[in-house]
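A protein chain is absent from this complex, but the other protein chains hold their places.
Chain nomenclature is as follows: A and B, assigned in order of appearance, with residue numbering initiated at 1 for each chain independently.
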Amino acid sequence: MADTVTSLANGLLQSYVKDGGINHVDGVNLPSKSAIVSITKDLLKLLFPGYFYDQQVQRAELMIETAHLLASVRGRLEDEIYKSLEHFPPENVAPGAFRQEAAQIATDMLGHLPTTREILRTDAEAAYNGDPAALSREEIILAYPFIEAISVQRLSHLLYRRRVPLVPRIMTEWAHSRTGMDLHPGAKIGPYFFIDHGTGAVIGETSDIGERVKMYQGVALIGRSLSGGQALRGKKRHPTIHERVTLYANATVMGGDTVVGARSTIGANVFLTHSIPADSLVVIDDVKVKVSSKLDYKSETPI
Amino acid sequence: MADTVTSLANGLLQSYVKDGGINHVDGVNLPSKSAIVSITKDLLKLLFPGYFYDQQVQRAELMIETAHLLASVRGRLEDEIYKSLEHFPPENVAPGAFRQEAAQIATDMLGHLPTTREILRTDAEAAYNGDPAALSREEIILAYPFIEAISVQRLSHLLYRRRVPLVPRIMTEWAHSRTGMDLHPGAKIGPYFFIDHGTGAVIGETSDIGERVKMYQGVALIGRSLSGGQALRGKKRHPTIHERVTLYANATVMGGDTVVGARSTIGANVFLTHSIPADSLVVIDDVKVKVSSKLDYKSETPI
Partner (left out) sequence: MADTVTSLANGLLQSYVKDGGINHVDGVNLPSKSAIVSITKDLLKLLFPGYFYDQQVQRAELMIETAHLLASVRGRLEDEIYKSLEHFPPENVAPGAFRQEAAQIATDMLGHLPTTREILRTDAEAAYNGDPAALSREEIILAYPFIEAISVQRLSHLLYRRRVPLVPRIMTEWAHSRTGMDLHPGAKIGPYFFIDHGTGAVIGETSDIGERVKMYQGVALIGRSLSGGQALRGKKRHPTIHERVTLYANATVMGGDTVVGARSTIGANVFLTHSIPADSLVVIDDVKVKVSSKLDYKSETPI
C-alpha cells in the first residue's frame, strides 16, 4: 500500500518536473486565489454596509468596524498586489519599488470606494426602474446577482487601470462563477448600467459602454476572432456602445471599430458586426417563425 | 498609516450618509442572506432525506432527526419572514400582527413539504424519462442542478403565495447562482417539469406552465420590455405554456397574453411573441445553414 503511494507520488513529481508551466513550485509567490476572494467579499461589505453582515450594524459601531475592516483589507490587498507585481513586473515600476507601489495602489483603491458607491447607486436605480419584478431597492442589493457582478467589475477596474496583473481577473472570474456574467476588468462601463437575468453575458476587455445601457442574458460584446491571438493584446478589440442603448437576449456585437449609436435598440439574437447610427432599431431581417400543425404529420417530426 | 485608515474610513462614512439607499444602518433589521441560504439547505435535506446528509440516516433515528431539524428551521424561517414583513409591510397584515403572521406562514410552509415532495417526485421522474444519459433516479437527485433549482422554486413559491417579501427571491437567486437557472418564485409550474442542462434558462414572475413541459438550456419566458418599468408590477407579463410543450435550446417566448397551446414544439432559437394553437410546430422560417468550402478563399474569412 505504502509502496503504491510512493510510486504514484514519484510519477507525479516527475510530471511536475517534466510538464512545467502548469505547476508553480519554488518560484516567485503567486497571489492567493482564496485570499483575493476573501478581500473581494470584504470590499462588498464596505460598499454595502448592513447588507452583507449577519448582524445589524449600529451607527455607533459603524466607524470602528469600518476602520477596522479597511485596515485589514488594505494590508491583505497590498500583499496580493505585491505578489502580482513580482510575478509579472510592469514596465513602469522599478523592481525595488514593488512593495511601495503595492501599498500606494491599495490605498488609492480604497480611497475610490466612495465614488464607486456613487456609481453603484445609479446601477441599483437602473435595475429597480427597469424590472417590474423588483419589489424594492433592498431586494435588488440583497438578491440580484447583477449587483454583485457589476460591483466586482467596478472594483477590479480600479486595479486594472493601475496595471495590476492577475488580481483583477481573479476577482471578476470569481464573480463570473457566482453570477454567470463574464465582465472583464478592463471594460469601461458608464453609470445607470443594468443586465437583467444576466447568465451568459460577456463584456470583453476593451469594450466601452456609455451611460444608461441595458442588457439581457446572453448578450456578448466580443472581439473578432482573427488568427491574431496574443498579437492583438492591448488593441481595441471590443465594441463601443453609446448611451441609452438596449440589447435584448443573446444579441452579439463584435469588433473594436463597431460603434452602436445612442438610443439604439438591438433585437434578440442579432449578430452585429458593423457600426450603426444613433436611434437605430436593429432586428434580424425577414425572420419569421413558421407555425404548422403537428396533426398534419403521421408521427412527431424531430427538430 | 493609522492616519490613512482614519481618513479612508471618514470618506466612506460620509459616503454612507450621502448615498443612502444602498446601505442599511440603524434601520429596520433586514433579513439575513446567509441565514436564508442556510434555511434553504436544510429544507432541501428535509425534502430529500438521506441524499444531502454526510452520514447515512437510519430509519430509527429519522423521526428524531426530522423533528429536530423541523423545529430549528421553523424558528429560523419565522425570524427571516418577520424581518421581511417589518421591512416591507404588506397591506393585509396589521403592524402588530407581524410576528404571529410570520409564525403562521412558517408553519404552513413546512406543512406543505409533503405535497411539495409529491410534485418533485414527478419532476425527477420527468428528468429520468427525458434524459438517456441518466443512469438512475438517484443520479438525478444527487447530481442534477435542475432538481436543486426546481426544489428551491417550488419552496419559494409557497412563500410568494403568502406575499412574503424578499425571502423567496433571495432563495431563488441563491439557486440561480448555483445552477444558472433564473426561476422566479412567482411562476406557476405544473408537475412533471424538466429543464435539461439548464444554464441560462429564465422563467419570469407571472409565467404559467402546464404539466409535462420540457425545456432546454437558455429557454426564456419573458415580458415585453415596454417603457412601463415599475408601472407594470403585478400585471401578467409572462407567457402561458400549456401541457406537454417542448421548448428547445435558447427559444424565447414573450408577453403576458402569449399562449402556447398543448403538445406544441418550439424549435431552437425561435423568438415567439404571439399565441399559437395546440399541436403546433414552430420553427424559424427559411433559415438554412450555408455550407461553403474555405478552400475557395485565399485566406480565412472572419465571421
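A few notes on this one:
What we mean here is this: contacts are C-beta pairs under 8 Å (C-beta built on N, C-alpha and C of every residue); 3 or more make two chains touch, one makes a residue touch a chain.
Small disclaimer: the values here were computed from a predicted structure and weren't measured.
Across B:49, B:89 or B:191, the single residue that touches the chain missing here is B:49.
When you scan B:37, B:70 or B:93 for touch with the missing chain, the hit is B:70. Contact with the omitted chain, checked across A:35, A:63 or A:93, is made by A:35. On the side of subunit A, the interface with the absent chain consists of residues 4-6, 8-9, 11-16, 19, 21-27, 29-35, 87-88, 165-166, 169-170, 173, 176-177, 180, 182, 184, 186, 199-200, 202, 204-205, 218, 220, 222-223, 225, 228-235, 237, 248, 250, 252, 263-265, 267-272, 276-277, 279-287, 300, 302-303, using the contact rule stated above. Residues of subunit B in touch with the missing chain: 46-52, 54, 56-59, 62-63, 66-67, 70-71, 74, 107, 110-111, 113-114, 117-118, 120-121, 124, 128-139, 141-145, 178-180, 197-200, 216-218, 224-227, 246, 248-250, 268-269, 286-295, 300-301, 303.
Assume only the chains that are shown with their structure count from here on.
We define each chain's centre as the mean of its Cα atoms; on that basis subunit A and subunit B are separated by 23 Å.
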